[in-house]
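Apart from one protein chain that is not included, each protein chain of the complex appears where it belongs.
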Amino acid sequence: MMIKAGIIGSTGYAGAELVRLLLAHPEVEIAWYGSRSYVDKKYASVYQNFFKLVDAKCMDDNMEELADSVDVIFTATPQGLCASLVNDDILSKVKIIDLSADFRLKDVNVYEKWYGIKHAAPQYIDEAVYGLCEINREDIRKTRILANPGCYTTCSILTTIPLVREFVIDANSLIIDAKSGTSGAGRGAKVNNLFCEVNESIKAYGVATHRHTPEIEEQLSYACGQDVLINFTPHLVPMNRGILVTAYANLNENVTYEDVKAIYEKYYGDEYFIRLLDKDVCPETRWVEGSNFVDIGFKIDERTGRIIMMGALDNLVKGAAGQAVQNMNLMFGFKENLGLELVPVFP
Amino acid sequence: MMIKAGIIGSTGYAGAELVRLLLAHPEVEIAWYGSRSYVDKKYASVYQNFFKLVDAKCMDDNMEELADSVDVIFTATPQGLCASLVNDDILSKVKIIDLSADFRLKDVNVYEKWYGIKHAAPQYIDEAVYGLCEINREDIRKTRILANPGCYTTCSILTTIPLVREFVIDANSLIIDAKSGTSGAGRGAKVNNLFCEVNESIKAYGVATHRHTPEIEEQLSYACGQDVLINFTPHLVPMNRGILVTAYANLNENVTYEDVKAIYEKYYGDEYFIRLLDKDVCPETRWVEGSNFVDIGFKIDERTGRIIMMGALDNLVKGAAGQAVQNMNLMFGFKENLGLELVPVFP
Amino acid sequence: MMIKAGIIGSTGYAGAELVRLLLAHPEVEIAWYGSRSYVDKKYASVYQNFFKLVDAKCMDDNMEELADSVDVIFTATPQGLCASLVNDDILSKVKIIDLSADFRLKDVNVYEKWYGIKHAAPQYIDEAVYGLCEINREDIRKTRILANPGCYTTCSILTTIPLVREFVIDANSLIIDAKSGTSGAGRGAKVNNLFCEVNESIKAYGVATHRHTPEIEEQLSYACGQDVLINFTPHLVPMNRGILVTAYANLNENVTYEDVKAIYEKYYGDEYFIRLLDKDVCPETRWVEGSNFVDIGFKIDERTGRIIMMGALDNLVKGAAGQAVQNMNLMFGFKENLGLELVPVFP
Partner (left out) sequence: MMIKAGIIGSTGYAGAELVRLLLAHPEVEIAWYGSRSYVDKKYASVYQNFFKLVDAKCMDDNMEELADSVDVIFTATPQGLCASLVNDDILSKVKIIDLSADFRLKDVNVYEKWYGIKHAAPQYIDEAVYGLCEINREDIRKTRILANPGCYTTCSILTTIPLVREFVIDANSLIIDAKSGTSGAGRGAKVNNLFCEVNESIKAYGVATHRHTPEIEEQLSYACGQDVLINFTPHLVPMNRGILVTAYANLNENVTYEDVKAIYEKYYGDEYFIRLLDKDVCPETRWVEGSNFVDIGFKIDERTGRIIMMGALDNLVKGAAGQAVQNMNLMFGFKENLGLELVPVFP
C-alpha cells in the first residue's frame, strides 16, 4: 500500500528533512510540496540537494485541496497555522501530523500563555495525541491528528521519564540544561543566525521562558501523577544539527548504577530508536547525526546525591521529521522503523 | 545473491564510511572488520555511531584468511599495504577493491617517484582497472583487482575530462585549485589536524607536489592521446566533508555556453551520479554531502578566453567509499546504484 | 596631537573592526558612530563586545555636520553612498577614507559597468588616491580623499605585484583563486549567509563577474605598463575571518627560488606589515587573524613552468579597517604602524 503525503511548510529545515526521509520511504509518495514563500518555484532550486531527485514546484498552503488528494498532511509551520486551517471536513478525509506546537499542550490556557496567541481550534486538543512513540504508541496508532513533539522536548522527556515514572528522582528538582545545533533556529533570515554571529560562540537563550518548558512539564506530570515544575535552559551551539540534554536531579533514595540501568532497560530495552549506552559512556551528538536514534547515558554522583542523565539526538530527525515519519508509520500500520533505519553519518 | 565483504582498514574515515554504506546495501554482508590498531576491540566502541548496529570486533589484516571467507576485500589502508599483501592465490579466490594508490598509476616509475616507496607487486598493475565508473565502466565489470581513484582525482577528472577529450580546452593549460574537508586528512593523531589548528583557517598544502597530480595527468592523457601536465593545488577547509574543484583552462576555440553544455550532456546526460547544474549555478559541497553525487557547473569567461569548470563531491562517498561500492556493484553484476541512492543530507 | 574620527557605517563588520582598532589607537578619539539602521540605539547594544568600552549612541549619516566636528571621516558603507555625500565644502574641512569602491577605479566607465550604478561624484576620482600603502605610500600622505582597497584586491595585488612589475610572470596568464571567511559577506540578514547554509560547505561565487576583478587589473596594469586581464574567482569558506589567495602564472623566463625571493625582498624587505615566509612555508589565515599582516609565500613548479604565489590576510584588518587606519596614519603624519602592532590571535 503506497500512500500520498503533502507537506505544508516544506522549505523550512524540518520540512526539507521530511522530504529527505520520505523520498527514501518505500510506502510514501510526496504529492505536495507546500511553501507559501516559494510558490511556483522549483523545490530543488530552494534545496539544491534535491536536484534531479525532486522535479516538483512549490505549492500554496491550501489544506482543503490537499485533503482531497493525499492521505497524510504534515504541517511543518510556525505555531498557529495548523490550528487555523484544520476543520471537521479535513479531518474526515486525511490524517494530520502537526510538527508545530498547536496540539501538544492539553491545557489551552498554558498554550495561550506561553505562546502568546489565541488557539484557533481548541476543540481538537483533546482528540490530538502527543506523538512520542516510545510513550504513547498505542494511542498514536488510532489517532487522526497527531501533535509531533518539540525537539528539545523529545530529548528531555526520553532522557528522564523512566526515572520520573519510577520515582527514583524528585521530578521537581529537575534541571535540564540543553544544547542545540543551529538548524533548530530555523531558516529565517535573521542577523542573530548569520554564520559570523553563531560561529565561535555559545549562549543561553529563552532562560526560564522557553516554550518547550510546559511541554516537558506536562508529560512528566502525567508520568508521576503530580504537577511538575522544572528548569529548562536551551543553548545555541555552533553546529548544524544535534541536541544534547544534560539533566540533573536529586535521587529519592540510594540507588546503584545497576538499579538505574535496570529501569532504563525496562522501558527502553526493546526500543529500536533508543540506545542505552554502556557504563561511563556519555552521549555525543556526532554519533546520532542523520539518524532517528536517541543515545542515553547517566552517571550517579554519590557525593551530592544527584544523578546526571544525558541524552543526544538529531534535532531534525528524532527531534522533528524522523519522529513525524515514525508516527506516520504507526498511524498507517507500517513497520515502525520503516524508512528510518538510517545509519548515523560520521564524520 | 548475497555476498560477503571484508574490510582491511575499517577504522579510518574511508573504512568507516564503507561500513555505513555496506550496512545499508541489500546484497552485502560485512564479514570482517579489519583494523590492526584496534584488534579485538569492539568496532562500535571505535565508531559509536554503529552502536547497536555492528556487534563485531576488529580483526587483524590477514588477507589470506580473509580470501577464504569473503567474496570481496576492500583495502582502505595507506599506500603500500595492498600491494604487499596481494598474490595469485588470493586473487584466484576473491576480488579486491583497493582504496589506496597502489594500482592507480600504470607507470610504476611514476608511482615510485611520487610516493617514494618501492612497489611490492608491479606484476598486477596492468591487470588492475582504474575504477572511475563513468569512464571505465566496461573494464570494471570484468576485473578482479580494482584501483579505486583518489578523492581529489575523481572530482578533478570528472569535472574536466569531457572538455579535454573533445579538445575544447588546452589540457596543458589546466590549473586545478581544489578544496577539501578535513576528513580527507585521515584519522591519525597529528597536531596539524587538531580542531583548533584547522578551525578558522584555510591553507594550501602539497603545492606542486601532491600525489594526486600524476593520477589526474595520466587519465587526462588517455583522454586526449597526448601527455598532459597540469597544476594541482589542494587546500584544507574547516569542514568535515566535501571537495570542491575549481579548474581553469584556455579554450581552444570560440565556444558558447550551449556548445559546452552539449558536450557535458553527451558524456554525462545518462549518468545517475553526475548532476549537471543549470546555467550560472555553481556547485557547493553542502548539496552533495552524504551522497554519491558529483555536481558540475561551468562558466565561460569571454574576457580572458578561459573556462572555469567546477565540481563538488563528498570526499568520503564518491571520493572513496561510495565509488568503491559503485565499483563493487559493477564487478558483481548488481545494479550500479544499488545501495547508493542516498539523498544528500542538508544542513 | 589627538584627532577626532567619525565613522559612517559603524555597525557593519568593517565598521565595527574600525571601532576596535581606533579604541586602541593612542592618537584618535571616535566622535561619531554613524549607523542609519540603528540611530539612537546604544552602539554597545549592537556590538556587545564594546559593552563598558563605548558609551555612545548611533548617529545618522550626516556628513555635513560630521565634517564640522571631526578630522577624518571613515565611510564603511555600500558603494554609492560616499560618492553621493562628498562635496567641495566637506573636503575642505575634513579628510575622507572611503572603504567602499567609489573611488578605487580611475575609469568611471569601468566603475559604472561593473557596479551597475551611476557614479555621483566623478570629479573627485582623479584626486582620490588608491590606498595600498605598500605601493602608493607617498601619494597617500598628501591626499584628502583616500580610496581604501577591497579585501580580495589587497591580498591579490600584494601577493603578485612584485613579479608583475619585474616581468617575471606573464600578467595576462594570472589566475587568482581566492578564499574568504564569511565576514566578507557583511552583516545583512540573508538566508545564504545563515550559519547552517555556510557551515560545512564551500562554493565559488561571482565567477568571472566579481567586482574586485577590474580593481586588481587596474593596479597590475599600472605596475607593468600594459593592459592586464586576469581570472579572479572568490570562494566562501566556513570561517569568520581571513582571505587566502592562490595565484597561478606562467613564468616568463627560467628563474630560481632565490631569484624570486630576491624580488619579493626588494619590494617588501622593509615593510612591517608584509611577512615573506621561509621556503616551502605556505601562508595560512590562522597565523594573521586579528592582525594587519599579510603573509606571502610562493612555489615554482618546474614541470609546468608556472609559479604559484600565495598570500593570506585578515579581511577585516589589512583587508579593510586595519588598512584604513594605516592610511590614516600616513595621512596625518603618525607612525605608519601606530595602533596596528597587533599580534595575531591564535587559536
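In this document, chain identifiers A, B and C correspond to the written order of the chains, with residue numbering beginning at 1 in each.
By our rule, a contact is a pair of C-beta atoms (placed from the backbone, for glycine too) under 8 Å apart; a residue touches a chain by one contact, two chains touch by 3 or more.
The model shown is predicted, which means the values in this text are computed figures rather than measured ones.
The chain we do not see here touches A, B, C in the full complex. The chain not shown here is touched by just one of A:L22, A:L146 or A:M239, and that residue is A:M239. Checked against the full complex, the one of B:T182, B:Q219 or B:T246 touching the unshown chain is B:T182. Looking at C:V94, C:L158, C:V288 or C:A324, the residue that reaches the missing chain in the full complex is C:V288.
The chain not shown here touches chain C at positions 13, 16, 20, 23-24, 47-53, 183, 200, 240-241, 275, 277, 281, 284, 286-291, 295, 341, 343-347.
Although one chain is hidden here, its contacts on chain A can still be listed: residues 172, 175, 177, 179, 181, 196-197, 199-205, 207-208, 229-231, 233, 235, 237-242, 244, 246, 248, 282-286, 289, 299-301, 303-304, 306, 308, 310, 312, 347.
In the full complex, chain B contacts the hidden chain through residues 13, 182-183, 187, 189-191, 193-200, 238-240.
One rule holds for everything that comes next: only the chains that are shown with their structure count from here on.
Chain centres here are Cα means. That of chain B falls 39 Å from that of chain C. Multi-chain contact residues of chain C (touching two or more other chains) are listed as 196-197, 199-200, 238-240.
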